[in-house]
Structures are given as C-alpha cells and as structure tokens.
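What you see is the complex with one protein chain gone and the rest in place.
Our next item is chain A:
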C-alpha cells in the first residue's frame, strides 16, 4: 500500500508536467509562449519575498542562538512531567511553527538519539508531519502580495499548531502506549 503510494507520488509530477501542455495543445493553446509568459511572473514574486524572509529568519535564528527557547521550555516542563508526557518533544512545540528546517533537524536528532520506534521518536515524527511552518507560510504568502495587516491569520495558524501538537502527543500515547 505504502509502496504503491510512494511509487504513485514519483509518477505524479511527470504526469502533471506532460498532461497540462498536452491537454492545452488539444485546446489550441500555444503552449511554449504561454509557458514563458506565465513564468515571467515567477522571478519578481520570488524577489518580492526576500525582505520578508530575511526579516523573519534574522529574528528566528537570533531566538534560537540566544538560548531563549530553552528558557521558555523550562517554564512548561513541569506540566509535561506531571502528565507523564516525554518532555523531550517540547522544543518542537516552539520550533515547528517557526522553522521547518530547524524542527526537521531536531526531529531527526530525537529519532537518532531515542530510536525511531521509541515513544519519543513516534511522537516527534507525528508532530513534524502533521503541520506546516506557520510563520514561513505567512511570511511568504502575504509577503508576495504585500499584505501589511494580517488580521487574525497568525492567531488561527498558531492555534492550529498548538492543537496539532497536543493531538499528536495524545494520539501517539493512546495508539502506541
């Protein structure tokens, strides 16, 4: 089942890449000209994101380097111990919404240290896989179109990260416990 899926995923991109122009050609769309016409926008959009991404990445990497994260985790740790949840996964609650690469590296490290089939390894894998990097998504999507007032978008994203984090822990402890 899984192998079938990974195989299908590998075919998906080539299938899309050949299907779209082929279908368009049947519809008498000048495929190459249309491609280059649309592709032109890509460069400007990517460049427009630079200031937003630099701003965010500076703040996030300062935050990680300062040891502030460890301090924040220290505050919540007793609660986790009390609920007998492995507190080794706690840094993910802070890292996951901030940095995709950072939390992936942290997850890989947990899996390496405690083993992929340990409770910690399973919980970390589930947390990492179940949500996306909220701050990155917000920065890139809103940065690209120049939104200055983000309204409630960030609150919704962080709320869903928190729920996903807790859900991952409790589901894993129930299923594998």
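The rule is short, and it goes like this: a contact is a pair of C-beta atoms (placed from the backbone, for glycine too) under 8 Å apart; a residue touches a chain by one contact, two chains touch by 3 or more; residues count from 1.
Quick note on the criterion: contacts and distances are computed from a predicted model.
> Tell me the UniProt protein name of the chain this structure doesn't show, selecting from "Glutamyl-tRNA(Gln) amidotransferase subunit A", "Heme ABC exporter ATP-binding protein CcmA", "Electron transfer flavoprotein alpha subunit apoprotein" or "Spore maturation protein A".
In UniProt, the chain that is not shown appears as "Spore maturation protein A".
> Name, in rising order, the residues on chain A that touch the hidden chain in the full complex.
Spelled out for chain A, the touching residues are 2, 5-6, 9, 12-13, 16-17, 20-21, 23-24, 27, 29, 31, 34-39, 41-43, 45-47, 49-50, 53-68, 71, 97, 104, 107-108, 111-112, 115-117, 121-122, 125-135, 137-138, 140-142, 144-157, 159-161, 163-164, 167-168, 171-172, 175-176.
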